[in-house]
Structure formats: C-alpha cells, structure tokens
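Missing here is one protein chain; the remaining ones are kept as they sit in the complex.
Then we have subunit A:
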C-alpha cells in the first residue's frame, strides 16, 4: 500500500501545508544521518529525544513514585486502622518519626501530604499523561516524532530534577511538607505552625515550580504536534479519541498550571521575603506577626484554579484510552464519536469555571457559592453522556477480555461510582456537612484516583507490545485486575459510610471524639483492604519488568486494532516508520463493519480497497 503512494511523505502535516513537508524531509535526512553511526548509550536511553524512549522514562519514573505513594498510604492506614497500637517495628525505617512506639502526628500529616502530592502530580499527571501523550501522539497521528524532540527531552529532565528535589525533601531533618497537598497558607507559610512548613515546604515549592516547567514544555509540544504534524488525511475528525483527550488535556495544563506557578511564587514571597499576600492578623508562637491585609482565601482561589482542571488533566487521558480500548476489544465502533469529542470539549471548558466548589464553606461570599454550584452540576451532563456512550459501545459487542479491557470496564464502573457522589458534593447546601469528611476522600479516590489508575493500567497492558515488542502475561494480568478491582471497592465504598457519619479527613486518630467512636472496626477493615490491594500491585510490577525481558514476543498488531501505531514495525526505531508514513482515509473505529472481510479496517486502508463494506456516503471517496 505504501508503494502506491510515493509522495505522501512530502505532504505530511495534512491540510495541504507545504512547510511541514519540507521540515519533514529534513527530518528524514536526519534519520539517515543517524543510521551511519550508532547512538551512544547515553544518547539512546538517557538523554534521548525519541518520544518513545521519553515515554518509557516517564512511565518508569511514574511507577517508582506510585510504589512510594502507595507505601506512604499503607503507613498512614496502619495508624488509622490501629490507633492504639505501637509501631516500634517501623522505627528501623522511620527513625525518629516513631516516638516511644507511636507515629509522630506531624509526620502523619506529612505522610498524607506527600501521598497526595505524589499521586496527583508525579504519578497521575506526569506518569499517566506524560507517558501516553508522548508515546501515542506521534504514533497515532502519523508523525516521526514530537514537534520538538529537544523540548520533549527537557520536559522529562525537568520532571526528573523536580522528582529528585521532592524525594530529597522526604529525608530532611524537619520532615517533608505537611500542610496537606493543597498547601493552604498560613499553615504552609509558617514554620512555627508545623515543622514541615520549614525546609520541607521550600523544597516542595521548588520541586513544584520545576514540575510546572516540565508540564508546560510537554504541553506546548503536544499541542503543536497534534495541530501541525498529522499525516495526510488525518483531519481532526479522524483522530482517535486518545489524541483528542491528550490534546485537550495539554490545553488545560497550559492554561491552568501557570496560575499554580503564580500562587507558589506568591507563597514563596510570603515565606521568605516578608510580603503579605496570604497572611493577616496572625499571632503564633507567642508573637504577633507584622503581616496585615493578606487573604488565605485568595490562595485557595489561585490553587483551585489549577486544582480543579488538574483533576480533569488526570482523568481525561484515561477517558481517551478507555474509549479506544473498549472499542477495540468490543470489536465495535465507539458509540457517538462526535458526542464523545463534544463532551470532552464541554468538560474542558467547564473545568475552568467550577473551581470554587472546593470552597463553599471557606467564608467565600454565599452568592458566589450559588453560581459555582450551578456550574458544577452542569459538568455532570457531559460526564453522563460519556458513561452512557461507553455502555452503548459494549452493547451487542463481541467482547474479548484482555487485561486492558478488564481495566477499562473497571474504569467505567469506578467512574460511575465516584462520579455520582460528586452530585452531592457539588450541592453547596449538602457540602456544608460533607466538606472535608471521608465522603470527599472516598469520592475523589474513586472518580479521579482509582479511575485514572485503572486508565493507566489499561494503557500499559494495551500498548506494552508497542513499547517493548513483547506481551505482558495475561493470567497475571487477570489476577492483578480482580484483586485490585475488588480491593478498591472494599476500601472506598465503606469510606462513604465513615464520611456520612462526619469523620474529618487528615485526622491522626478519631479517638478523642465521642461522635466519631463508632467505626473503629470498619476503619480496620478499610486499612486491611488498602494494604492488601497495595501488595497486589507487586504482581503488576513483576509482570511488567519480567515481560520487558522474557515476555512472549508480540505480533505487529496483536489486538487487531485500526489505529496507525500498529502499522509500525514491532519495535519501531527513531522515526517510527522505516519507509514513508502511511496516509489516513477513514475514522479510527471501523470495527465489525458489515460487508468487510475482517472485523476491523485500519485507518490507512483506502475506501477503494473496501468496496464491499463502504457506506453510501463513502462511495464518493472510493
């Protein structure tokens, strides 16, 4: 097929643009140039500009952080499940943070803070979107690499330095940041208030600033690549939903992360240079501070202006991948392709104007609360449309339960369970009671935490053959899925009960209150389930690393999928396609088309070759 189209490499970039074609030719020369002398180890695996290697770097760093974030949660679940127990046996690991057998309460707060920071930013933003945006955008739109390979490399290394700084902060004398992952000042601004707000918080802010630089470099690249480097015929209305999701995610990140950057900068000023953006009327540690006129609520506005789009930055890539995997393995077109794009657009737009629903009871003007309640509940509509469309995709399919498919079905289930309680929390009148309770914790762990993790796993299992040329073991995958799926529900469903009863989050123990005395057994149960679910992840880790080296060899298109990445060689080199880049003729979801010989027609098959299955309007394009 490629032989029929000798000129297509010159018109890469779609929409008749000539300049990208020229740039592309240069790129080809560039590749030829490299074939002459081998890349050194350092260029190939460390400071690589190849998007596939960078994706793997993001993924493996993300896995490292996920193990660490999970370990931290196991530690604080031990404390919550067994508040009366002594943890002398942990002192070899935790040192002075175990005081006379008890976990230090300030270190407990540091644990929850770092768990949140690590999971939200380092795993589910960098590890998820960093991995798959990098890996899939060039492969699925038919490009040789990202628009700027060098910026892409910088994006990873900024993330790496940011990771190093955050990692170091875990080991310093005063402990890591401990003001919650939302780092609300004044607590995060005053080392007198909690030791973690000393050096630990400084490192947190520095690390986050570097992280934001990484995100912006990556985001600019993703957007540019999707707009400019699509192969011939790949119009926006033929993009796989994964690419739509990554594209909109990058736009959200580009618009919202700078606001977090400014919040962090102002907080650094308040902490170190005596300004009063967020501080006012404070008497602490026997001293009245000179700061007046600042507002802690201002910080919350700035933080959640990123913080809310951030949850969609986390969940949208997962939505995109799940749409793709559900369609592939149900052997059916995704139901309502245009509605799926429309709902992604709707979610992206609305995600910028709902942030203050995190702040109904912070003293914000109640009228503002009414406005944000209205906007928040609207966002449930596009989310509902997506859910119904996923269900309709399964209906009358011919489902293959690959591990990726199981995780995608699990994603839909968790997204429903967690999403529905958002309707309660988005209602300001009900949020008065539920705010900052375990109901909130259960809600977001299901809808953005676990769901996004399920999307991540689905993506890894599905695209592993493209990444490493080998398959992951399916049986271990099944065990991993069922243990995790059951584990997640055992942890987070009972957590709703605890939340309805009003148990506050970020509590070291509830034993001081009579009104919070009833659920000691349930908390023990939740802790046990959480720790077991955490250990089940080692099955995945083993499977992942074992399969990189010893897994079954993959075929070129193991899932019989329609998208372009499966037209590359089993282990694509730098430049992705050895010859010309294939052109695209059709949308990515021609599964089980009536009249077709096979139950899938790849995007690069022209209509002239599929006359038996063409729909009336497609006949004109033959």
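Throughout what follows, a contact is a pair of C-beta atoms (placed from the backbone, for glycine too) under 8 Å apart; a residue touches a chain by one contact, two chains touch by 3 or more; residues count from 1.
In this section, contacts and distances are computed from a predicted model.
Asks: According to UniProt, what is the chain that's been left out of this complex called? Choose from "(2Fe-2S)-binding protein", "Cytochrome c oxidase subunit 2", "Heme lyase CcmF/NrfE family subunit" or "Carbohydrate ABC transporter permease".
Replies: Of the names offered in "(2Fe-2S)-binding protein", "Cytochrome c oxidase subunit 2", "Heme lyase CcmF/NrfE family subunit" or "Carbohydrate ABC transporter permease", the absent chain's UniProt record gives "Cytochrome c oxidase subunit 2".
Asks: Decide which residue listed in A:237, A:518 or A:609 touches the omitted chain of the complex.
Replies: A:518
Asks: Check each of A:150, A:171, A:388 or A:545 against the chain that is not shown and name the one that touches it.
Replies: A:388
Asks: Looking at the whole complex, which of A:236, A:353 or A:423 touches the chain that is not displayed?
Replies: Candidates A:236, A:353 or A:423; residue touching the omitted chain: A:423.
Asks: Looking at A:297, A:548 or A:570, which makes contact with the chain not pictured?
Replies: A:297
Asks: Suppose we count only contacts with the excluded chain; which residues of subunit A make the list?
Replies: Residues 89, 105-106, 109, 179-180, 184, 186-187, 190, 193-194, 279-284, 288, 292-297, 330-339, 361-363, 366, 369-370, 373-374, 377-378, 380-381, 384-385, 387-389, 391-392, 394-401, 406, 409, 412-413, 416-417, 420-421, 423-424, 427-430, 432-433, 435-437, 473-476, 478, 482, 485-486, 489, 493-494, 497-498, 500-502, 504, 506-510, 512-516, 518-519, 522, 552, 589, 591-594, 599 of subunit A touch the chain that is not shown.
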